[in-house]
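Note that this complex is displayed minus one protein chain, with the remaining chains in position.
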Amino acid sequence: MKRLWTVPALALCSIALSAFAQDGGVFDQYREMLGDDSPAIFVIDEGEEYWYAPAGPNDVSLEACDLGLGAGVVEGAYAQMPRFFDDTGRVMDVEARLLHCMVTLQGRDAAEVHAKPYSGRGDMGTEMEALVAWIADQSMGSPLTPGQTHSEEQAAFTLGEQIFYYRAGPHDFSCATCHEQAGVRIRLQDLAELPNPEAARDIATTWPAYRLSQGVVRTFGWRMRDCLRQQRLPELIMGSEASVALQHYLSVKASGAPMNAPGLKR
Amino acid sequence: MAGRIRVRAQLSDGVTEVKALMRHPMETGLRKDADGNAIPANFITEVTATHNDRVVMQAFWGASVSQNPFLACRFTGGAVGDDVTVNWVDNLGETGTGTTKIR
Partner (left out) sequence: MRMKSISLRSLSLMGVVSAFFVLAACADSSSPEKGAASEIADVALANSVYDALMASTNDKGQATKARLRQDEVQEFCSKPRSDYGDAERANAIREARMALVQMPADGEFIGDWARGAEVANNGRGLQYSDDPAAPNGGNCYACHQMDPREVAYGTIGPSLTNYGARGQSEVMLQYTWTKMWDTHAYNLCSHMPRFGAQGILTEQQLKDVMAYLLDPASPVNQPLEAQQEN
């Protein structure tokens, strides 16, 4: 059969080479080529649907949820998290805040949300992942400015930093084991030197992200959980004090950089 | 969720470039879930691009194409405002479609 088509060699536009890429910028080129054809666009749309869909025993949507900028204000909210919330008296990340709204507005059971917040093998995405993708997209381009003025926010930074260096488990791994040095990699995966603000900016502004190897959007909280798993430590609870503290530490290190999420990662 | 295709078509120097992003698990049938049970195969077997009802591309896929696949193709003979449609069929007989106008 005569072929009517050719698959083009996609023209490489200007390539933004990351200063830290040991792969010579190959993945950066891939991102450039894919452009906004990242499958995250589907997940963003799904997240918006979840936000406006009535759910739970109270049969209400999440439209009145306050993400820190007022009830129902989503634009720019993700870029200002984690932050202290008066009504709960604690520093919260977006997942903790969504859980709070699901429970208080929709009357849902927290344990049920905690049971399966993230996709497993064979899943196409969860409600939490979709909501976070959409909410983060509403902060695209906004400078990352997590809360830093409240004493609880400062305490969360300190706790996050201490956890970063906390060696534990049979392998004695801390976050620092992999992320303390510049210019190293594990197998072929470049590792970011996270206490360095330049590296933290690349990282904290690109979560949540569509993860090609898993075919789903993963959140920043999921990334902390999966790091702890690889450190041979127990399961990190979504939205918990330690999870929020770690995200807060990294977000403060990165503060000022424009958000670019959902990102695209391997 | 299943069945969605985001299609775009751009005309330049007589050549229309079509970009289609599809929402599909593309499950190979070889993976096992957390409990050790095989996850059933569910992947697109055929993709067709049409321009004003004329087939301009046909692709026959197997399990090696990844989840949420992206496809780009080019054809000649298109004009701004023409309809371009992309369809897929998978091994379970489900279908997906997306359409756009050439810009």
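The letters A and B name the chains in turn, as written, and every chain counts its residues from 1.
The criterion applied here is as follows: a residue touches a chain if its C-beta (ideal position, glycine included) is under 8 Å from a C-beta of that chain, and two chains touch if they have at least 3 such contacts.
Remember, predicted model here, so these are calculated numbers, not experimental data.
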What are the shown chains that the left-out chain touches? A
Across A:Gly35, A:Pro54, A:Gly107 or A:Pro234, the one contacting the chain not displayed is A:Pro234
Even though one chain is not shown, chain A touches it at residues 151-152, 154-156, 158-159, 162-163, 165-174, 176-178, 180-181, 183-188, 191, 195, 228-230, 232-237, 240-243, 245
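Everything below uses one rule, namely that only the chains that are shown with their structure count from here on.
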Which residues, counting only chain A, touch chain B once they are in their complex? 4-8, 10, 34, 37, 39, 41-42, 46, 120-122, 124, 212, 215
Mind pulling up the chain B residues that touch chain A in the complex? 1, 4, 6, 17, 19, 21, 23, 25-27, 31-34, 39, 49, 55-57, 66-68, 70, 72-75
